[in-house]
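Have a look at the structure below, then the notes.
All protein chains of the complex are present and in place, except for one that has been dropped.
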Amino acid sequence: MHPKRRSRLFVVLFLVVGAGISVALVLTALNENLNMFYPPEQVAGGEAPVGAQIRAGGMVLDGSVNRDFETLDVSFVLTDYQGAEFTVVYSGILPDLFREGQGVIVQGQLESDGQFKASQVLAKHDETYMPPELADLSEGHQKKPNPLNYDQ
Amino acid sequence: MPLKTLWHRMGSPRWMYQMSGSWVWVLGVMATVLLIVGSLWGLAFAPADYQQGNSFRIIYIHVPTAIVSQSTYMLLGAAGLVLLVWRMKVADMVLATAVPFGMSMTALALFTGAVWGKPTWGTWWVWDARTTSMLVLLFLYFGLYALRQAIPRQETAGRACAVLALVGVINIPIIKYSVDWWLTLHQPATFKLTEAPAMPPEMWLPLAVNVLGIYCLLGAVLLAALRLEILRRERDTQWVRELVAAR
Partner (left out) sequence: MSFETFADFLAMGKHGLYVWLCYGVAVLVIAGNVLALRRQRRRFFREAAALQKRREADSA
């Protein structure tokens, strides 16, 4: 092929492939959109499919976290503070931002007994950073509305 | 110097080369000092975060690299516009030389974000709008790099890159506002023009130092790369030959 034409072909091919990759990335992102998770109401109400890989989210209920320090097994209850809640079991290291009262997203499958077996636990936090001493003083700051929004 | 004269002189590679020599050093030294001071300050003296502890110190490298990778892309977009409209040689050279730096800073921002995300969020990677749009930025840099390699004719390559750079600018506001427009695992901006930062001064001052430092680094690296590009393109002129012979 004429070198000039070959380089032109190269360019066109390149742009097509590049644009394809970008679109694919965006579609993957939309597909795995974090908006798409089942709130406690739907998990507890039996609306979430059993056995399929799904995402669920909620607030970690105070006092519900049970750790087994030898095996890294942990279980906790996710709630919407409106009466709906379900138990999550997980084995592994929890993210630093995981704590009681914090919103988390769990990925895994719902068992037939109503327990959620998580393969991944994700914690989000807000844009506020502060030293520990300051956090103790402004206790109210920690109780900011959680970034997980059930209306979505 | 009147602005118009400066504008025309910018069109002269030789003038550019002679003027920029000391600036590379000034900016380079400033970048080194600022980045060392800012990083040591952030690593050793800034307080730990009340929720994240010490992993939060990754912010002092993550945020500056993320900011400068987007600024570099904006610069490429501006250079693309200037090249397409005014056909300025300097714009073409900026378009050719700023890509590797921007690419490496984008990769660094993604890498530090992943390493920070693992202990903090619980995952290296998540397909949310912020992380994906940053990945698209990396691919845009790859595209600009590969496009120039693929087209042998300098002028054609310059124009093709200018178009791609301009089109890609759309991605910059998407990166910025992704955290507000979509529900992302990435938290919203800590610093906003209209509000006080959601961080005390003893935490954001070192960050400001490092941001300033990384901009100086951008200036130094870009100028040095530009000077080299000028030499390459003017290889056969009298003044470059004299310069080579004098070494």
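Going by the order they are written in, the chains are A and B; count residues from 1 in each one.
Keep in mind that, in the parts below, contacts are C-beta pairs under 8 Å (C-beta built on N, C-alpha and C of every residue); 3 or more make two chains touch, one makes a residue touch a chain.
These numbers were taken from a predicted model, which means no experiment stands behind them.
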Touched by the hidden chain, restricted to displayed chains: B
Listed residues B:26, B:74 or B:228, member touching the removed chain: B:228
Identified contact with the non-displayed chain, of B:55, B:71, B:123 or B:156: B:55
Sites on chain B contacted by the missing partner chain, in the whole complex: 28, 35, 39, 43-48, 53-55, 57-58, 61-62, 65, 100-101, 104-105, 107-108, 111-112, 115-116, 118-119, 217, 221, 224-225, 227-228, 231-232, 235, 240-241, 244-245, 247
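The rule is short, and it goes like this: only the chains that are shown with their structure count from here on.
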Residue ranges of chain A in contact with chain B within the complex: 3, 7, 10-11, 14-15, 18, 21-22, 25-26, 28-29, 31-35, 94-99, 105, 120-135, 147, 149, 152
Chain B residues within the chain A interface of the complex: 47-53, 55-56, 59, 119-123, 126-129, 132, 135-136, 139, 142-143, 146-147, 150-152, 160, 164, 182-185, 187-190, 198-200, 202-203
